[in-house]
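The other protein chains are all here in position, but one chain of the complex has been omitted.
Up next, subunit A:
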Amino acid sequence: MRPILLQGHERSLTQVKYNAEGDLLFSASKDDTVNAWYSYNGERLGTYAGHNGTIWTLDVDYQTKFLVTGSADNTMKLWDVQTGQCLFTWEFLTAVKRVAFSEDGELLVCVTEQRAIAQGAIRIFRVNREDGKDQDEEPITLFHPLGSKATLAAFGWDNKHIITGHESGKIAIFDTKTGEELRAHEKAHHDSVTDLQLSADRSYFITSSKDKSAKLHDSRTLAVLKTYTTETPLNSAAIAPIRPYVLLGGGQDAMNVTTTSARQGKFETRFWHKIFEEEVGRVRGHFGPINTIAVAPDGRSYASGGEDGFVRVHFFDETYFRSRPYGELEPED
């Protein structure tokens, strides 16, 4: 099937995300707006306007009730998904680089940028799910990770643990309540971690890095389960449900693209076998590096957002589900 090209952004994409049902797709971009799309036909449902700077990150809760966004205008906003109304705004001293809901939507984690005026911080807020407008301005936990600054965070397998990715290539687990570093893997990657996505049951997660590799980790021990080594810096990595694949995206940095002359800039989405660590296929389309990838929760389609300002939604062909490139050797899940 032909991919759907979502042309709603004027600048490069920063994050795309499906809701839990997979019928909606949200996209954040450097052009200050967040769009919501019907994922099955690419029709735009609406925009969430109000931010005044690049929107670095977004997340939607499990009921598709609330949307949270973090922006370079130093604010984090909570939106009503249905009405597009901004319910609440938190203000900080520095840009918000990453936001994420907990599995039950009760908690919210937020990573703010490190600048001279403020240390990089991770804050955890309790979300009032009854009245979206009545939120607590103060976080229930605030902590400053020591060493390399954190750029990514997500709730682990329960609400008590936060998994973080750092600029040095480190990944770590922090205690939600105390902010204590429980476990760390200093050299998970050689270069900055660019994306961190959990599996459906949050028992393992994938990280991508500028060091041109992506890795699968155990959520509790941080042990590296699998390593996928490519020849290009990676910006995003996602785990596909149903089939045993992971999707990796990236490409030469925009500033270096011209130096690759006539060669393709390696702007393909790469499919790797999750368990055998072998590349099985590539999907082309973007003409800039891929910044973000998300796979629909039902595993039937995926979306990629590029530096070129487009979101491409690809539906997998029947052959994707039927083909068995390694014979009958298939994992249970």
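Assume a contact is a pair of C-beta atoms (placed from the backbone, for glycine too) under 8 Å apart; a residue touches a chain by one contact, two chains touch by 3 or more; residues count from 1.
Quick note on the criterion: contacts and distances are computed from a predicted model.
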Study note, to complete from the structure: Looking only at "Subunit of tubulin prefoldin", "Eukaryotic translation initiation factor 3 subunit B", "Trafficking protein particle complex subunit" or "Coatomer subunit zeta", the name UniProt gives the absent chain is "Eukaryotic translation initiation factor 3 subunit B"
Study note, to complete from the structure: Touch with the missing chain holds, among A:9, A:30, A:166 or A:212, for A:212
Review point. Which residue numbers on subunit A touch the omitted chain?
Key: 20-22, 104, 157-158, 201, 203-204, 211-212, 218, 225, 229, 231, 259-263, 275-276, 297-298, 300, 326-327, 329-333
